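With one protein chain withheld, the remaining protein chains of the complex are depicted in position.
And then chain A:
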Amino acid sequence: MAEVANIDRTAFAEWLQRVGDNALILGHRVSEWCGHAPALEEDIALANTALDLIGQCQLWLGLAAEVEGKGRTADQLAFLRDAGAFHNLLLVERPNGDFGVTLMRQFLFDAFHIELLRALVKSTDSRVAEIAAKAEKEVAYHLERSADLVIRLGDGSAESRARMDKALKSLWAYTGEMFLDDAIDQAVAETGIAPLPSSLKAAWEATVNAVLAEATLENPGQAWQHKGGKQGIHSEHLGFLLAEMQFLQRAYPGASW
């Protein structure tokens, strides 16, 4: 396995946690629909999307633990960190809301995720490139599905259109964080491990604008944006999510089956 020389391992490990935490937290959120989706096919589709994301998270956090070199495992990173040590985007911890909010959140993230993975396939670290190549194929299906449903519901009944419009407006202020570059992003970009997040924005906007136009939804345009998730500053929603997700390992340390 080719490792990139001269990379700050702490920065690399934290960057890997960012990628893995996005998959973990969104995967958990989507899994909350299991048994509750509006139709059986959607229930199955949501559960399978969640499975893909949690599978990807195991690969990313496994590599994060390896790079960190402190003897931790992917499971320990997932189940034994507190909210302040999570590095996911605020967008993915947003509550599910109704089916429209869940789908809009998925679409806005998928359109970013695919661009990130596509760039990571060319990473100078072969381990990163391998995981990205695997995940990219899965995320292509996620994006096709979420875009399809955003169009159908946006360009749907008055009720579905109103809900999608409301979902878009409520989530828009969480999209800007995806494209903010900080010192960690700079460090991994300098070694060619990953692209700068800002470099992905134009492609994301092209996808989002095309889908929103077909969905007859208006792009909310310039708006004030939340940030902080990548640096560990989260909304109150993450704490509740972790309380449920981590309960078993917290109550019964080391439990397995």
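In the analysis below, a residue touches a chain if its C-beta (ideal position, glycine included) is under 8 Å from a C-beta of that chain, and two chains touch if they have at least 3 such contacts; residues count from 1.
We adopt the following convention: contacts and distances are computed from a predicted model.
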Listed names "Outer membrane protein with beta-barrel domain", "Alkaline phosphatase synthesis transcriptional regulatory protein PhoP", "Phenylacetate-CoA oxygenase subunit PaaJ" or "ABC transporter permease", with the criterion being the UniProt name of the chain not displayed: "Phenylacetate-CoA oxygenase subunit PaaJ"
Sole contact to the chain not displayed, among A:R9, A:H36 or A:K137: A:K137
Residue in contact with the excluded chain [from A:I151, A:M164 or A:V188]: A:I151
Hidden partner chain, residues of chain A it touches: 27, 41-42, 44-45, 48-56, 58-59, 110, 114, 118, 126, 129-131, 133-141, 143-145, 147-148, 151-152, 155, 206-207, 210-211, 213-214
